[in-house]
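Written below as C-alpha cells is the structure these notes are about.
In this view, the complex is presented without one of its protein chains, the others remaining in place.
Order of writing sets the chain letters: A, B and C. Residues in each chain are counted from 1.
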Amino acid sequence: MSCEPWQCAEIAATKKANPITKPEVAVAMIKKAAHPILVVGSNATERYMEGRPLIEFLIDFANASKIPVVATAHMVGEFLKRGYEPADFMSAMDIGNRLVDPEWQGIDGKGHPDLALFVGLPYYMEALILSGLKHFAPDLKTMTIDNMYHPHASWSFPNGTLEDWGNSLKVMTTKFRC
Amino acid sequence: MSCEPWQCAEIAATKKANPITKPEVAVAMIKKAAHPILVVGSNATERYMEGRPLIEFLIDFANASKIPVVATAHMVGEFLKRGYEPADFMSAMDIGNRLVDPEWQGIDGKGHPDLALFVGLPYYMEALILSGLKHFAPDLKTMTIDNMYHPHASWSFPNGTLEDWGNSLKVMTTKFRC
Amino acid sequence: MTSKNVHIKIGEMKTSIGHIKNLELSIGKVVDDSWSEPMGPTPMPGLTTLRDWDMKLLNKYKPFYMPDCDLCCLCTYGKCDLTAGKRGACGLDIGAQSSRIVLLACSIGAATHTGHARHVVDHLIEKYGRRYPLDVGGLNVKVEAPVTRLVTGIKPETLGDLDEVLEYCEKQITHLLSVAHTGQEASNLDFESKALHAGRVDQVGMEVADIAQISTFHFPKADPEAPLIEMGIGTVDTSKPVIMCIGHNVVPSVGIIDYMKDNNLADKLEVVGLCCTAIDNTRYFNRGKIVGPISWQLRFIRGGFADVVVLDEQCVRADASLEAERVKAPVIAASEKNCIGFKNRTNDPADEIVADLVSGKVPGVLILDPEKVGEVAVKVAQKIAPIRKKMNVLPSLDEIKALAKTCRQCNLCQRNCPQDLNIPAALKAAAEGNLAPLTDLYESCIGCGRCEQACPVKLEIHSFIVKAGEKFMLEEKNFCRAGRGAVQDVEIRSVGGPIVLGEIPGILAVVGCANYPHGGKDVYDICREFALRRFIVMTSGCSAMSAGSYKNAEGKTLYEEFSGDFAAGGVLNVGSCVSNPHIAGAAIKVANIFAKRNLRGNYEEIADYIHNRVGAVGLAWGAYSQKAASIASGFWSLGVPVLVGPHGSKYRRMLLGRADKKEDWEVYDARTGDKVNVGPAPEHLFQTVETKEEAMVAIAKLCIRPNDTWKGRSIKLSHYVDLHKRLYGTMPKDLHLFIRTMADVPMTMKDEFTKILEAKDWKETVIPDPTLLSRMVRKMKE
Partner (left out) sequence: MTSKNVHIKIGEMKTSIGHIKNLELSIGKVVDDSWSEPMGPTPMPGLTTLRDWDMKLLNKYKPFYMPDCDLCCLCTYGKCDLTAGKRGACGLDIGAQSSRIVLLACSIGAATHTGHARHVVDHLIEKYGRRYPLDVGGLNVKVEAPVTRLVTGIKPETLGDLDEVLEYCEKQITHLLSVAHTGQEASNLDFESKALHAGRVDQVGMEVADIAQISTFHFPKADPEAPLIEMGIGTVDTSKPVIMCIGHNVVPSVGIIDYMKDNNLADKLEVVGLCCTAIDNTRYFNRGKIVGPISWQLRFIRGGFADVVVLDEQCVRADASLEAERVKAPVIAASEKNCIGFKNRTNDPADEIVADLVSGKVPGVLILDPEKVGEVAVKVAQKIAPIRKKMNVLPSLDEIKALAKTCRQCNLCQRNCPQDLNIPAALKAAAEGNLAPLTDLYESCIGCGRCEQACPVKLEIHSFIVKAGEKFMLEEKNFCRAGRGAVQDVEIRSVGGPIVLGEIPGILAVVGCANYPHGGKDVYDICREFALRRFIVMTSGCSAMSAGSYKNAEGKTLYEEFSGDFAAGGVLNVGSCVSNPHIAGAAIKVANIFAKRNLRGNYEEIADYIHNRVGAVGLAWGAYSQKAASIASGFWSLGVPVLVGPHGSKYRRMLLGRADKKEDWEVYDARTGDKVNVGPAPEHLFQTVETKEEAMVAIAKLCIRPNDTWKGRSIKLSHYVDLHKRLYGTMPKDLHLFIRTMADVPMTMKDEFTKILEAKDWKETVIPDPTLLSRMVRKMKE
C-alpha cells in the first residue's frame, strides 16, 4: 500500500511514478539534472517534523543542493522571514503553466528546467499539476519529495510517516553537502 | 507490469485483485469455498495452448475439481461436443446478474456461490462483470484463471504467456486430482 | 395544421371585440381540428409523467450495473471513491452514480439528435419557409410522424410545426441534463426513469430530423424499391476527383451535390460518404457512393482516395483533419459542432477560399454556409486532384516487412487495442516475411488507431493491416439499398395481424455503429439467417452498410437477395441513424393502424401494446456511442428489447429479467382482470451477447410475446428450438416457460416437448389479453 496514491481516489493513472526507495537515489537523479527547480507549496508551514516546520528542512535542502526554489502562495514571505531568498515566487498554477511551455527558459532565463521537484502543495493540487505536466510537458521529469505517493510524477517517494520524511530530507541534504 | 491490467485503460480501480503467485495458492483458495462455480466464456475455443483449445484444459480442470461449470454464449455446445456436460448455461450477463442477488441459491439451488471463477470472456467484458460483482456482491469472492491480470477480481493471475497459462491450468488440475 | 410566425398587419379594423389600430400580429398557431383523434393522457410528458410506466418496466427488468470505474469525478468535492457501497462527498453511491452515467449518455445522445434536427429544420425553414408541407410518403403514409404524435400529441404538417416539437425536446433535454448535476436525483431507479425519458425525447428528435429532410430533399418516400447504391472502397472511380463527406448531417452534402448538378458536373466527380452522411447522400443522389461505416475513416484517408474531405457533425474522427493533411487533401469543416480550430471563412468569397486550400496555404477552413461548402468543395477537388494524384501514406509490403523487424514485441499495441488483436504475433510473422497473420487482422480491426498510439517505435500498425488487407479493401464492391424512410400504412395493414398473432415470427431491427467484435460479417450472417426464416429485417446506419457488404453463394448482396418490403422475409434499410424512428414507428403503427388504438399523447397504452404483442427486437451489434444509448433507450421505453454486441457491455448497465423468478412475469388479462403468468416474454430489455451464435438464439427467443396465438407461439418456438439445437447443440432449458397449452408446441416436436414438460411439472394455463396497466382491464364492461 505504500505506493498507493495517498488520497484514495487518485488512482486513474496509466503511467505511474517510479517509487523512490532511498533518498540517495533521489539525490543521484537530481544531480543528473542540468536545470532543476524546487516548487514549494503552502503546506511548508503547516507540516511539522521533530517540532520544526517543513520549510526549515527545505531551506537546508535548498541551501545544500543549490536548487533554485519557486515559492507558491504566500510562502515567499515565510522563506524571507527565515532568511532564505527563493529564486522566484508565483502561484502554483503559474509555475505549472510555464513548465508546459517548451519555449520558457526557466526562472533564470538560462534554459527550460529538465527536472521539477514538488513539495508541500495540498495533495490533490500537487497531483493535478503533476498530471498536467505528465500530459503536456513530455520532456520534463518530475519528482515529489513529499511523504505521499504521487502517481502522476515521474518519481515519487512512497507513502511514509513524518519521521521517514524528515529523515529522507535530512539524508538528501547531507548527501548534497558532501 | 505483470500486475498491470491487461488492457491499458482498465486502471480505474481502488480495490485491486490480489495476484495469484502460484497455481497451488489458487487451488487452496478454491478448496476453501463451499459453493464455487466456474464461468466459461466464448474465448474458450479461440485461445490455444500447446495446440489445444483452452476449453480442453478447462474440461480437465472441471472434471478434476468438480466445480460446476456455467457456460456462456454458445459454449455449452462446445462442451457437449467434447463430452462434458456443464452444470448450466446462460448469458454472461445473466450469471453476473444472478450473482449480485443475495437471494439466489445457485444453479443447483443449494446455496449462493461464495466463490465465482471466471475464464475466457473477452477481457473488457470479464472486467466489467467482475466490477459489477465487486461493487454489488460484497460477500462474493471472485477469481479469474485467465492469463491476464484483472484488477476488479478478488484474486487474479498476473499477466502471463500462453505457456504460463497452460502450465497453471495443468498444475491446478493435477493438484485437484491428487 | 399548425403554423407559426405568419405575419399579419392591420392598419385599422373595427370588430365586435373593439377597434383595432396599427396591430401587427405574428400568428402563433392557427387552430385546426381536422385531426379528430382525441388527446390522450400524456401529451408533452415531463420528467415524471411516465414514471409509473418506467417503474413497471424497471421492476420487471432490473438494472445490473458494471461500473467502468470505481470513482466519480463529476464535481470538485471529488474525486470520490465509490467502491462497493462507499458514498461520495455528496452522499451518492455507486448504484446511483452508475445510473447517472446512463442518464448522461442518453442525454448526450438525445441532445445530439435533437441538435442535428434543429440545425436541419432551421436551415430548411430559412430556405423553404415554415409552411412547407411535410410529406414522407404521400397517401401511403397518413400517420406521418407516429413517434411525435404519440409522445407530444402534435400532428406536424409543415416544417414550422416541427419547430414547436423541437422546442419541447430542447426543454426536456435541459431538464434531463440538469438531473446529472450533483445533488439532484438520489435514486438509481429515478435516474433510470429519466434515462428512459431521454430515449423518448430522442426518438422524437430523430423523427423530426428525418421527416424534415425526406420532405424537402425528396428522399425515397416510404419506398420499398428505393434504389440500390454502390458501396465499398472498390466502387470508387479514382480517375475522378473524389469528395469525401464524413458525419451525419446531410445539409453540406446537399450543397455539394446541388452545385455539381447545377454545373453539369454530376458525372465528373465522385461524391462518397462515410457514416450516416453516406446513407443520406445516397437518399438524395443515387450516384453518391458509400465508402463504409465509421471505422473506415483512416483507411480511406490514408489510402489517398479522397481529394477533399468535408467534415460535418457526429462520429467524425478528431484527427481526420490531421490525417487528411498527411495526404495533402484539404479539409472543409462544415458544422458549428466541429470547427476544428479552423478560421471561419463563411463570409469570404469562394474563390479566395479555393485558392488558399489548393495552394496549401491553409490545411482546412470552416464554412458554415452549405452552398458555399458545395462550391468550394467541388472547385478544390477539381483543381487539386491532378496535383495530389491520390497521394497515399500506406507503406509498401516490403516496407512493412522491414519495419516489422523494429518491433520490440512489447505488447503495448495489443494492450491498447480495443479488440485485443494479437498484433505482436502478426508483426513477428511479418518480420519473417509472412504477411498472412497481418492480413487476418483486417476483418476484425475497427480502424481506431490506438495500437499506433501506444507503440514505442511508432509503427503505423493500422496502415500495415490495411495494406496487408488491401486486396479485400479494393474488392469491396457491394450494394446498399438507399434508405427507404417510413413503413407504409398499407404495409402495416397487411402484416399487422400476422405480427401481433405471432405468425410472422418477429421484427428484427439491426441498427447502429460498427464497433463489431469481429468485423461486419456477423451482421450480414444474422440478417440473412432471419430473413430466410421470414422475419421482417430492418436495418439502418452503419449496420445497414455492413448488412450489404457481403454476398451469398450466387454473388448477390443481401439487398439484392431479399425484397425491401415490410413483409415476411423483407430486408429494409430505413436510412441513417435519424431514420430509426421509422422502426419504432412501425411498431407504433401496428398498434394504431392495425389495432386501432389511439395514438395521440397515449404513450403508456401504446407501449404496453407493443411490449406485450409486437415481437420486435433490436440488435445493435456494434453500438458504440451515446446516441446508440439513447436510441436503445427509446426502444426500451416502448418495451422493445435491445441486444448489443460484446462492446455494448461497456454501456455498464443491463436491464435484465429473471426467468427463474416466476413472480416477475405476471400480467393482467384485460378481459378478466386476472393476473396471469405469461413467462419471461420477452426475457430481457437490454442485454449484451458475446457471440453471433448467442445473438441468433436470443433474437429468436426475444420475439416471443404474451399475446402470441398458439399458432404464432409454435412458429416462434420452432425457430428458437431450431437455432438453439444448431448453435448450442442442445434443447433449450426453458421451453416449459413458454408453453401455455399443448397447442403451443410445434407440430413436429410434440414428443420431445412432452418429455420436457413432464419433467418440469408443467401445467396448462390460459392465453390472456395481456397488459401491465390495470386501467386497461375491461372486466366491468363484459
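Please note the rule applied: a contact is a pair of C-beta atoms (placed from the backbone, for glycine too) under 8 Å apart; a residue touches a chain by one contact, two chains touch by 3 or more.
In this text the structure is predicted, and so the values were computed from the model without any measurement.
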item	value
Hidden partner chain, touching residue among C:98, C:216, C:282 or C:338	C:338
Option from A:13, A:27, A:119 or A:172 whose C-beta touches the chain left out	A:13
Contacting the left-out chain in the complete assembly, out of C:302, C:627, C:658 or C:719	C:627
Those residues of chain A which, in the complete complex, touch the missing chain	6-9, 12-15, 41-42, 72-74, 76-78, 80-81, 88-89, 91-94, 96-98, 100-101, 104, 121-125, 128-129, 131-132, 134-136, 138
Chain C residues that touch the omitted chain in the full complex	4-5, 8, 10-11, 13, 15-17, 23-31, 46-48, 51-52, 68-69, 71, 73-81, 86-93, 96, 105, 107-109, 111-112, 114-116, 118, 166-167, 169-171, 173-175, 177-187, 189-190, 193, 247, 294, 313-321, 336-341, 344, 366, 368, 416, 418, 446, 448-450, 453-454, 515, 623-627, 647-651
Where the missing chain touches chain B, by residue	8-12
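One rule holds in what follows: only the chains that are shown with their structure count from here on.
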item	value
Where chain A and chain C are represented by their mean Cα positions, the distance between them in whole Å	51
Inter-chain centre distance, chain B versus chain C - centres from mean C-alpha coordinates, in Å	34
Centroid distance [mean C-alpha coordinates] between chain B and chain A, Å	44
Per-residue overlap in chain A, given as positions that touch at least 2 other chains	8-9, 11-12
Touching two or more other chains - residue numbers and ranges from chain C	69-71, 81
